[in-house]
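What you see is the complex with one protein chain gone and the rest in place.
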Amino acid sequence: MRKTKVAVNGNGVIGKRVADAVSLQDDMLLSGVCDVSADWRIRVAASNDYSVYAFDEASGEQMKTAGIDVQGYLPDLMAASDIVVDCTPKNIAAQNIEHYKNAGLKFIVHGGEKHETTGHSFSAENNYQSAMGRDSTRVVSCNTTSIVRTLTALKKAGLLKRARGTLLRRATDPWESHLNGIMNTLVPEKDIPSHQGPDAQKVDPELDVITMAVKVPETLSHLHYWNVQLTRNSSREEILAAFASSTRTAFINYSDGLSANNAIKELMLGIGRPYGDMYEVAMWEDMLKVVDDELFYAYVVDNQAIVIPETIDAIRALTDLEADGSKSIEKTNSSLGISGSFFENML
Amino acid sequence: MRKTKVAVNGNGVIGKRVADAVSLQDDMLLSGVCDVSADWRIRVAASNDYSVYAFDEASGEQMKTAGIDVQGYLPDLMAASDIVVDCTPKNIAAQNIEHYKNAGLKFIVHGGEKHETTGHSFSAENNYQSAMGRDSTRVVSCNTTSIVRTLTALKKAGLLKRARGTLLRRATDPWESHLNGIMNTLVPEKDIPSHQGPDAQKVDPELDVITMAVKVPETLSHLHYWNVQLTRNSSREEILAAFASSTRTAFINYSDGLSANNAIKELMLGIGRPYGDMYEVAMWEDMLKVVDDELFYAYVVDNQAIVIPETIDAIRALTDLEADGSKSIEKTNSSLGISGSFFENML
Amino acid sequence: MRKTKVAVNGNGVIGKRVADAVSLQDDMLLSGVCDVSADWRIRVAASNDYSVYAFDEASGEQMKTAGIDVQGYLPDLMAASDIVVDCTPKNIAAQNIEHYKNAGLKFIVHGGEKHETTGHSFSAENNYQSAMGRDSTRVVSCNTTSIVRTLTALKKAGLLKRARGTLLRRATDPWESHLNGIMNTLVPEKDIPSHQGPDAQKVDPELDVITMAVKVPETLSHLHYWNVQLTRNSSREEILAAFASSTRTAFINYSDGLSANNAIKELMLGIGRPYGDMYEVAMWEDMLKVVDDELFYAYVVDNQAIVIPETIDAIRALTDLEADGSKSIEKTNSSLGISGSFFENML
Partner (left out) sequence: MRKTKVAVNGNGVIGKRVADAVSLQDDMLLSGVCDVSADWRIRVAASNDYSVYAFDEASGEQMKTAGIDVQGYLPDLMAASDIVVDCTPKNIAAQNIEHYKNAGLKFIVHGGEKHETTGHSFSAENNYQSAMGRDSTRVVSCNTTSIVRTLTALKKAGLLKRARGTLLRRATDPWESHLNGIMNTLVPEKDIPSHQGPDAQKVDPELDVITMAVKVPETLSHLHYWNVQLTRNSSREEILAAFASSTRTAFINYSDGLSANNAIKELMLGIGRPYGDMYEVAMWEDMLKVVDDELFYAYVVDNQAIVIPETIDAIRALTDLEADGSKSIEKTNSSLGISGSFFENML
């Protein structure tokens, strides 16, 4: 079986997870991980027997000093790969993209980049097909992924008229919460509408969605509150059935003790997810409310994890590994333990 | 000039502020403060030369041991007062109400109590008149006060059709944040709609308002996000003019560096407000957005302070001190330094 | 090979980890897990194919309603076991102990209980031998375990005269940080010396140790600062060698990017530890300082995990599975991936 050789550039929050997920796919091969860091983070990558490449000579020297077995530099990794997933910070990514293009290498960027960098914004359950064979795509951000995923389900059911959301964003990620963060305060995003609504429309222009966003002092995950104007009066049952059509949206229940973001995180650790990652949108089933033609609901988004399965699917689409989006999704889900329910596997 | 003798029962977050505010009114006299605590909190009240009463014999003994000059017990304080403002915790208040009724004493409860306890829910700019001469009223909670205040302004301008809000509630108050709190998580309220919407309708049944609420890990203030369906297309200017009609709603600007709840708190401390209290709804002027017939905005509510001016007005209404609501409001505002703008007084 | 049948009573922070660790031992068999909860927590246990027992009939009914396959009640589990590890909350444990004693069942309690409940306090590297064949022991608390572990190493090297520590204690555990916690404050323990010093002396009366403790607003782990009076002038090298003699103390370096508790947690997740657990005392090698005959150092204690290997060793000691403490320690370490270094396995 042909295996797509995948390079990961940037061993950060997203990069290390993409590398782990690629390693789990039977139709992919992790060609290597490239980074600038020479500290404990790259040592963890090395300990997983990933091939480590240095971004440049300076970082290569530091890695060698730290005892890392450096396989080469970014161009070497690119030469050994069919596609590169760029997981570097914003400004760096823009430069990298030029390198990939010049080398004629397919690539994927993430939600920090603008739509225009690739001309295509990806969300598997919405537009897998349109990414087939492309040179590049952008896997949209964690927040946007959750929006597209959930609203696509409502749209497919013919129920979506207009969605208005308030997004509570975790202030920083756990691994760097000693470096930057906010304390005992809330920080609204200045612009209303916030960028996530227009961003979702880059994937699907038909989505009528406006968002407001605020940074909150926790590190675990985002929390979204939605008020949706439906196309007609509906019922809880109908709405739940619509959301259940997304394989990457899973219901949780407040009555089951899952009443806060930390409890959800502990559940993920308990069921053995690496890093306690949650790839699914976790939607509270027993909080969801329908009032005539209005729908109210809340869900949790693991900002570190939700784009990982999307990225795996995007690799398949770009490299023509799988022509059927739903088959790719199923394959990815299976490899990562995504079953549509956190408990289905258990009982 | 006749002065209304006001008792404060419960020297907690609200009670101590009511006592301080009553002391500032030229038509009121603080007859005393009643509490169960014998620790630093009641010592602060005593240091203000407030007459201290003990809730019962047990607490009276503890106070005396702690060197507090105890003036008597709750019945003594009631006998010396024209009206009592009950600021005790939920379960205690229910019992107290029976005492007040039996004694034929006018009383005010706060938002923790049910509407039914008094049959009247108070918010000065909306329904001062209807409280005139009543035996009792309930000053609605901090969140509800802010909702009624802002939506009343839109309603008076003929602009309000339907309001949908997401309420981020501070998890606990600063003075007891060592006793209970939440850490690095978000805790949604189970019920959608949350109770604040229906509660606002206890003041004004015409308000079409549905809310969702979530507890967030900070202690400073609440933050509300609103999406309002207007009766027609409107403009920022028109909306701002409508909100400006409320003397207790003040604009702030993100561009002025007031970009988070903590900065607003520091401003209140800087302009000399006791405890850094903010009696006003602080609404971001430059974040507010009108899209056709939809309005989006966010504001901050100081949950410890916003009901204080309302309580002072409620005292005037119940005891017939002032027949004109707008005059009472003006009087209260003047005593507390409320001018409709945090900077107006300054420049 | 004979396998000891181990019951775990209480499926909380410690209990679920003990159950997982017992399952990894080739000389033990997890006979079952007993709890009162019928929510997501016990569903995770069930999903691991652990035999679930209900603490009493009431909880049994709730579990059955929740779809849990209940195997019986606590007495049934006790009858099917050679030893029970009690991981229930403080007051409950006291009652359970009577049951175990009446049933003639060996048992282990944890640090929340008093030394007197068993008459023996256990810390593997210090006093494994003295627990051999006993009916019961108490595995000392997380903080005390770290103290005994590190000071035993200094004592064995003949270097320990007197140790004075300041203990920063995490305020609550991640899984219940939505229920109780402290916010934006520090809460000193009233009593100086705090109880950990005397508690360490229950394991080893020769340790001259006094501690002060304070609760801090984070959920990840404890942080200890120590000032040790040595028996004589020493050097960093000698001290590091002494600490290295403990197989459950591992060095970390600030210069390696491990500069805060959150980075250490992320490392544990990165090297695949379940729940990101750290069984070792993580001591900063490059922060440690010797000034003549004084030693200064800091280390991190994972309060959820550090007692897990100790408990496994205690099971072996009580049930005569292994007469040699160092062999039991080695066996336990191997099963849990404890190697004395977080990176040794990797590079």
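As written, the chain order gives the labels A, B and C, with residue 1 at the start of each chain.
Heads up, the rule we're going with is that a contact is a pair of C-beta atoms (placed from the backbone, for glycine too) under 8 Å apart; a residue touches a chain by one contact, two chains touch by 3 or more.
If you're wondering where the values come from, they're calculated on a predicted model, not measured in any experiment.
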| task | Based on the whole complex, identify which of B:258, B:281, B:298 or B:336 touches the chain you can't see. | result | B:258
| Residue among B:60, B:276 or B:325 touching the omitted chain | B:276
| query | Of the listed residues C:8, C:66, C:200 or C:298, which contacts the missing chain in the full complex? | reply | C:298
| query | Which of C:201, C:234 or C:262 sits in contact with the chain that's absent? | reply | C:262
| said: Using the document's contact rule, name the residues of chain C that touch the chain not shown here. | reply: 164, 166, 168, 182-188, 190-193, 210, 212, 214, 216-220, 223, 225, 227, 254, 259-263, 284, 286-289, 291, 294, 296-298
| When the complex is taken as a whole, what residues of chain A touch the one chain not shown? | 171-172, 174, 177-185, 187, 217-219
| task | With the missing chain put back, which residues of chain B would touch it? List them for me. | result | 16, 37, 39-41, 43-44, 46-47, 66-68, 174-178, 183-184, 219, 256-263, 265-267, 269-272, 274-276, 343, 345-347
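Assume only the chains that are shown with their structure count from here on.
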| Most distant chain from chain A by Cα centroid | B
| said: How many angstrom lie between the centres of chain B and chain C, each centre taken as the mean Cα position? | reply: 47
| task | Please report how many Å separate the Cα centroid of chain A from that of chain B, as a whole number. | result | 42
| query | Out of chain C, which residues touch more than one other chain, so two or more? | reply | 174, 177-178, 183-184, 219
